[in-house]
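Every protein chain except one is present and positioned as in the full complex.
Which chain is which? They are A, B and C, in the order written, and residues in each are numbered from 1.
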Amino acid sequence: MLRVHGLACDRGDRRLFSDVDFSVATGEWLQIEGANGAGKTSLLRILAGLAPAAGGQIEWDNQPVSKVRDEFHARLLYLGHAATIKDDLSALENLQTAAAVAGSPLEESVALLALRRIGLKGREDLPSRVLSQGQKRRVALARLLCSQARLWILDEPFVALDVAAVDLLCGILDEHLARGGMLLFTSHQAVHLAGTGSSLRLGK
Amino acid sequence: MSQRFVNWFKFASPASFYPLAGKAWPWFAALAAAFCAAGLWLSFFVAPTDFQQGEGYRIIFIHVPASWMSMFIYCVMAFWAAIGITFNTRLSGMMSSALAPTGALFAFISLWTGALWGKPMWGAWWVWDARLTSELILFFLYVGYIALTAAIDDPRRADKAGAIVALVGVVNVPIIYFSVKWWNTLHQGASVSLTKAPSMATTMLWGMLIMALAFWMYSIAVALYRVRAIILERERHTTWVAELPEMQQ
Amino acid sequence: MNWGSTSEFFAMGGYGLYVWGSFGVTAAALLIETLLVRKRFSDTRRTLRRELAADRDSQDQS
Partner (left out) sequence: MSAFIAIVRRDLLLAARRKSEVFTALFFFMIVVSLFPLGIGPETALLRRIAPGVLWVAALLAAMLSLNRLFAADHQDGTLEQMALSPTPLALLVSGKVLAHWLTAGLPLVLLAPVLGLQFDLSARALGVLMLSLLLGTPLLSLIGAIGAALTLGLRGGGVLLSLLVLPLYIPALIFGAGAVEADMAGLGAGGHLSLLGALLALGVFFAPWAATAALRIALE
């Protein structure tokens, strides 16, 4: 259970947003909307613990997140705007390294299975340099398939994906929610997900 | 007890430190002028001519205090850096960046006067004496600090990065000093050192101490004045700045 | 008193260039620093005053 109360964020001298309240319980999703520069990415980064908040509290399982930081990070999967894909490594190497850094190393067979499901069959060993933008996003999203994290925080997960990939991703997100996972994401488009969800609009 | 604790943190906020610094700096400036006059009088009229070095030795009355100050100011910067990192106070970063230019200036004065002392005594403008070399490296450390904090646009980030540089530097200063000293003895044997002037008379020591006090008071006065400017620059959008008497009219 | 005359004082026993070079540059450096700090402070104060005055004007009009 993630609960946020009175959250505020500054950039330089300017206040991006303030008094943001919401909570996400098991099996729920929250879509964060807002114009460019409204602070969507900043909000996600604050929630993930990458940036400090200018005010307010974030609670994880009824405890301030600053007190249970390690436990929170072990339960969290954050995919930022950047692709986190190294051009010189293959899709398989990228996926395995990312998973190992996140603390849950993958067997090669499991990783291959995930890449196959995300639609990269036959491209597992190519250097990521030769993959298209959308295929690189798929490599990054393959991490979702192997993730044991309860809370997913995704920044613009639908960008650069074709229709088939959007459907595939929605399916993956539905599965996660059905397992009792929580999901926070930003997107400009309307998304149809199963389970209970709501949307939060930043800025005026 | 707790009352006193609260008070300290009250003065650590820029809003209450600004008027305090405004009241305090003239006193330190006056003290600096008084000590400077006394120190100059001691160093030119009371201290006798040195029988080995003639009148040239009078340079040490500013050289030695300036070297002391440059090292002392670096330590104070590191102290503020540590405070800033531990308590996350805004003022400490401002104090560090207010002190850095003055510290660099004293390091420069120390090098300049060292060269002017060395020319008549050693016959060369620059010798790789352990103390002079360490002072040069200290000057580089100051320049690094100032360049880094100037390159970062966001002042809060600049303060934090500067704090790390200051702390890493202060750990390294003794290591650098001893390594340079060792290097020096290995290469040219014990050379004439500035501070170990042959006949260190008590009057000379007093002259140096009083000049050091003058520099000290000067540094405090200038740092307080500069930190006032920094506070205004950083806190320009706050209401307390808008309500300051000097902002009216 | 160490000095017989003013010229003797300025000659510094032949070390005049070095001694006055040191003391002079030190005095100049400290003076310049003081002036620069004063200028920084008054510049900041002036810009802030103008900003605040402009803010007040726009508030009066609205």
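Everything below uses one rule, namely that a residue touches a chain if its C-beta (ideal position, glycine included) is under 8 Å from a C-beta of that chain, and two chains touch if they have at least 3 such contacts.
Please read all numbers here as calculations on a predicted model, not as lab measurements.
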* To do: Name every shown chain in contact with the chain that has been left out of the document.
  => A, B
* Structure fact -> Out of B:41, B:125 or B:183, only one touches the absent chain, namely B:183
* Determine which one of A:4, A:48 or A:202 touches the chain that has been left out. => A:48
* Contact partner of the left-out chain, one of B:37, B:75, B:124 or B:147 -> B:147
* Asked: If the missing chain were put back, which residues of subunit A would it touch?
  -> 48-52, 70, 73-74, 76, 78, 80-86, 88-89, 93, 96-98, 100-103, 105, 127
* **Residues in subunit B touching the chain absent from view** => 85, 137, 140-141, 143-144, 147-148, 151-152, 157, 160-161, 164-165, 167-169, 171-172, 175-176, 179-180, 182-183, 186
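The working rule: only the chains that are shown with their structure count from here on.
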* Structure fact -> Per the C-alpha centroid definition, the whole-Å distance linking subunit A and subunit C comes out as 56
* To do: State, to the nearest whole Å, the distance from the C-alpha centre of subunit A to the C-alpha centre of subunit B.
  => 49
* Asked: Can you list the subunit C residues touching subunit B in their complex?
  -> 1-3, 9, 12-15, 18-19, 21-23, 25-26, 29-30, 33-34, 37-38, 40-41, 44-45, 48-49, 51-52, 55
* **subunit B residues touching subunit C - in the complex, by the definition given at the top** => 44-45, 48-49, 54-56, 58-59, 62-63, 66, 101-102, 105, 108-109, 112-113, 116-117, 119-120, 218, 222, 225-226, 228-229, 232-233, 236, 241-242, 246-247, 249
